[in-house]
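Below you'll find the structure, written out as structure tokens, and then a few comments.
Note that one protein chain of the assembly has been removed; the remaining protein chains are unaltered in position.
Letters are used for the chains, namely A and B, taken in the order the chains are written, and counting of residues starts over at 1 for each.
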């Protein structure tokens, strides 16, 4: 594996498998049954040039659970960069302070530019419309873990991706990772104008997967294993698209009716979050809260073991985790969340 | 005790006594003579949707002194909530990352709403005009500790609450906690229009305490044990109140003259802080700095053992603290503050 994690494009099937295996070994720590101290003394620079509470806290907590310390920085600009400091200088300076760096930045390519100036492992925490590889890895890990629980397998699975498939970077990265595995069936449902880019469809098809395109959810999905939904942002629409969309919007809403009428008891629902819970938001409906098929919070929970696995692998302590595990001494609720009863 | 600490209303006399006892056992750690590692590996989400350096740092330091790690978040909005994420989703997501959550939020009830979506212990760090239970607990702990030092007892004590008794949430919560104890004498002094709400007076009286209302400090307080003062914010005034107040303001200022002329050598002065030290601020006078009766900094110091006790109790490690204490290895000044010589 490269010293950095900048893009899913650099990940081979073997390196993905390795990360998923390490993540599984992190579960006892992530679910707070055991404690490790393997990264004691290590410092993470958690550099967020763009606000993101969820991702920032997830990386922070993952590093802490490995025993390390975190220096957080949030803000649209860094003070020194406002004074004309280059990304090169910032990167090189931070390398002297930190053992690993997570960086989120609004400009595509900026994290890669940052990484080029250092040998300290850099993880792309999202660079605008570019990449967010740890999200794709936790999505894949979630599918794999849910399938194991349900006695299913990735090979031959039927996965539906719906919503804004044009601008959503998470679905682009996820489809690339899925394409590394045995042939499956991918159904893509997007409103006109927000379809998956054709080069990604071609890539997936060229690797032997069966891809179907549809423009509505009004079909039989009784064999569906996963529905991965993303928000449709009306701000993306041209005037013409808005007019066309008005009559269609119901067709893209994943809710309890859709799941009960068209899917099965073992169809799981995923979403990269945050979801917009305001009325008329064209996002995953809150009426599924409490339904065991709703996997969105198990999905965010999985961010911890997956990010722990990324840190452990890049910092090469992935084979030392078992060495000093100790039991957790504090109280951990049996059900951390109230809504995600298992099947 | 409930899994959360949202309000003093949910605290029984027994649970308050328990917290005070645990806080007392935290003193060797809080005063930096010993170190514990009981929460090693645990992560606190310290979520401040409203700025508060003092309270945020106090919770943060308390969790660190138990051996845990802290993810801080400050800001008027969270990035994902700005995108329409519900408190429910935010809460459930954070539960997957953290072992306990402290939350401050400008809207009353929001912390309780947040807590309803998780089984991870949630501590209300202040929800606008609502509650701030850890402040009331540290206030009570301070009175108890000062009384012990002075050979006094809560039963039969004479406590004066003065300043803005209408809008000050700290005096409301404190009076509720005091009312759980043996009968004492409470004198309430507020300018017209800023009096203690009558339902609180009724509550305290119904529990057997003697309550006296006055509209000035110009009385004999030679038997007074505690004066708890809060700032009168002129912004709260109507025009009529402003006119009336002009001639009265001296009557509500706690300063050295008041203490020397009307109180005794063992009357302690408390304040929730911050106090406004600007001229004409109608707040506790700085001329008491250095006077041993000024307990305001011992009071903030007590925030550490009390918040440690809250964490330890909610996370159920309150009976494990003594297990692995070790001596502090670094230098701790004998007198941490320069102004609060003891009696």
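We take it that contacts are C-beta pairs under 8 Å (C-beta built on N, C-alpha and C of every residue); 3 or more make two chains touch, one makes a residue touch a chain.
A quick note: this is a predicted structure, and the numbers were derived from the prediction, not measured.
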{"item": "Residue touching the undisplayed chain, where the options are A:210, A:234 or A:316", "value": "A:316"}
{"item": "From B:58, B:110, B:229 or B:313, residue that would touch the chain that is not displayed", "value": "B:58"}
{"item": "Absent chain, residues of subunit A that touch it", "value": "3, 38-43, 45, 69, 71-73, 75, 78-81, 83-86, 88-90, 92-99, 116-120, 314-317, 320"}
{"item": "Touching residues on subunit B - with respect to the absent chain", "value": "29, 32, 35-37, 51-54, 56-58, 60-61, 64-65, 67, 69-70, 72, 273-278, 281, 283, 286, 289, 297, 300-301, 303-304, 328-340"}
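By definition in this document, only the chains that are shown with their structure count from here on.
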{"item": "Geometric centre distance via CA averages, subunit B-subunit A, whole Å", "value": "41"}
